[in-house]
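All protein chains but one are shown at their positions in the complex.
We just call them A, B, C, D and E in the order they show up, numbering each chain from 1.
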Amino acid sequence: MRPSHIARDGSVTMVDVSSKRITSRYARAEALVRMSRAARVALQAATLPKGDAFVTAQIAGITAAKRTAELIPLTHTLPLSSVDVRFEWRRDGALRIEAEARTAARTGVEMEALVAAAVAALTIYDMSKSLDKGITIDTIRLLQKRGGKSSFEAEKHV
Amino acid sequence: MRPSHIARDGSVTMVDVSSKRITSRYARAEALVRMSRAARVALQAATLPKGDAFVTAQIAGITAAKRTAELIPLTHTLPLSSVDVRFEWRRDGALRIEAEARTAARTGVEMEALVAAAVAALTIYDMSKSLDKGITIDTIRLLQKRGGKSSFEAEKHV
Amino acid sequence: MRPSHIARDGSVTMVDVSSKRITSRYARAEALVRMSRAARVALQAATLPKGDAFVTAQIAGITAAKRTAELIPLTHTLPLSSVDVRFEWRRDGALRIEAEARTAARTGVEMEALVAAAVAALTIYDMSKSLDKGITIDTIRLLQKRGGKSSFEAEKHV
Amino acid sequence: MRPSHIARDGSVTMVDVSSKRITSRYARAEALVRMSRAARVALQAATLPKGDAFVTAQIAGITAAKRTAELIPLTHTLPLSSVDVRFEWRRDGALRIEAEARTAARTGVEMEALVAAAVAALTIYDMSKSLDKGITIDTIRLLQKRGGKSSFEAEKHV
Amino acid sequence: MRPSHIARDGSVTMVDVSSKRITSRYARAEALVRMSRAARVALQAATLPKGDAFVTAQIAGITAAKRTAELIPLTHTLPLSSVDVRFEWRRDGALRIEAEARTAARTGVEMEALVAAAVAALTIYDMSKSLDKGITIDTIRLLQKRGGKSSFEAEKHV
Partner (left out) sequence: MRPSHIARDGSVTMVDVSSKRITSRYARAEALVRMSRAARVALQAATLPKGDAFVTAQIAGITAAKRTAELIPLTHTLPLSSVDVRFEWRRDGALRIEAEARTAARTGVEMEALVAAAVAALTIYDMSKSLDKGITIDTIRLLQKRGGKSSFEAEKHV
């Protein structure tokens, strides 16, 4: 078991995907944003008249996903067929962000989905940080991956 | 208590910092990367001969921090005086990433430190994902902030 | 009367602002988007439940303004204090976009305001083009400029 | 009749192009720059010895077109086969900018052609603004579109 | 014999690659960095405990190669299958940087390999410039090219 981007001598390498086939790829990721009860109540009240803050974070996530290859050094530039970001307040008070990415390419879109979720979460943090500097982004993780050699489905969290 | 970027009608706005003074600003943030025991052992073995994977993530974090204003829509472009990213394996098996940012500007560098930590963590994920798709980035949070109107120090985690 | 960026021999040059003083600068620009009556009715209906399309264009304009120096070759990189974009449906059926930019710098922010207005208008076009390929962006122009050697106020349109 | 990027509830979405076929796509757009007679005479005189200002605007338009997906949030990253920008002084004193874009992709290149025309026009504005702050960019519009489901040809202006 | 990007009237143009076939493309380039003996000894000593400076330059080169179309105006956006950068100290005291790029596309990857080598060399310069401002990057050149209409193999240097 070896990480694909790290050679035997410890040096890093961009995986050569020349010989892989172009197939449909899909990935879904999530991020949770947790904040104090007071901050959450204030954020929910502020976003009640219009959810513009969530649209801002959605657009930030989509735009960042399209630039994944600029941010994550060993990733490949991919022509995304679509990417989207959605938000929901969970019953436990966390804001849940889910991002999806699709492409037809030689390699997967896990990083694109994760970047979309992470940047959307950071954007929510930025807009809320005057309420509570202790806001935490936790559990950025891949939920699902299809296409390519292997599929993946995350276990449900409890 | 209102989020500074969200107006009374729910619309978003970039805070006008024209009237703020240029002062020294500092922020420190962390991200934790958790993976299965097998993945951690494999990653530690792979990075033992040379820690190039960590340098890759350090450079990704530094470079992303300098581009925070492109990623997070309502942030201000800042001339960072310095930014750095460090890595340590914790006793509980998590990889801990700490990022620091400094500037002399009209607004703080919390987002720059958080972006550095988040992108470094995503880069580690990218290089390790062939080992374990279930790797999770958790607890991206601000640890400390100095300069400007208010200071902040996160509580120690238990 | 000579354009400041074009030398006597016709070659172009970035104006050296080393000797200019840092002062407060402000600029306001507008763009009008015109479409067929049917397209306008459809766009107004589609954006009635939630104005997310306008937030998308606002964020696109703000983000582009921060990157003006990458887009317009002979402009200077400026630390914007604030930038914003607003939308209104005019009585004549045109969608009016107004953008404002502020900085404290050695040169003005006219281009930043114009880029914000233009990119917001292009984003509206993109989201509406399935309704009417003949949508036209017209009258992108500077409305007001303050700070620096000269002020400017556009004449009212009739 | 609904805009393709706006869902029934008013939220925005990047159109999923996974199931579309890769075909040849072409688009042509124009922008007009209007200025006072004095400014036009001065600009024409300044660009007479060498048309470097127009090359600058051409390169700005080409470079921006390649980055359309970074500027316009819901567009797809496209591998442009070619893009070009041309300039001509019209008899009515307006500077006419025409941009063309080509690709083989799952979606059209209207936005790329429009971005090229708009950024070239803004670059001309930037280089001429010391002559006349009242310079106006008007009539940015699509002239022609081929490939994909529908073709389009703009009506001649009068 | 005419340069493909320059038309008969001296104007520049992005070559239209619409009608070219997608084939495998490969390019290899090198850059040499020369410095005073004292600077070399100091740099070798500083990089002996850990070669992080070389990883930094490797990542800078890889990242820049992926953004070639943003840097070099008339190039096409390419989906690189892989890109890498390697370093070796030559016997004559020069630091030799070799970069390789691969793609399946309608046009070659010479510029991507050259950009990777050049930016890696500039990064080495940046990190070493406190030792010796007279460090020189010389002999950035293409070593090999395969795919497309013509192949190329550089002559050995003596």
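Criterion: a residue touches a chain if its C-beta (ideal position, glycine included) is under 8 Å from a C-beta of that chain, and two chains touch if they have at least 3 such contacts.
Not measured: the values here are computed from a predicted model.
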Tell me the shown chains the invisible chain touches, ordered by label. B, C, D, E
Residue list for chain D contacting the dropped chain reads 50-52, 55-56, 59-60, 63
Touch list for chain B against the chain that is not drawn: 24, 55, 58-59, 62-63, 66-67, 77-84, 102-104
Residues of chain E in contact with the chain that isn't shown? 1-6, 8-12, 38-39, 42-43, 46-53, 56, 59-60, 64, 71-75, 110-111, 114-115, 118-119, 121-123, 125-131, 133-142, 145, 150, 152, 154-155
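What we mean here is this: only the chains that are shown with their structure count from here on.
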Chains touching both chain A and chain C: B, D
Check every other chain and keep only those touching both chain C and chain D; list them. A
Can you work out the whole-Å distance between the CA centroids of chain A and chain D? 32
Using mean CA coordinates as chain centres, what's the gap between chain C and chain E in Å? 37
Overlap residues in chain D, where contacts from two or more other chains coincide: 11-12, 59, 73-74, 77-79
Treating touching as the only link between chains, describe the layout with one word: line, ring, star, complete or other. other
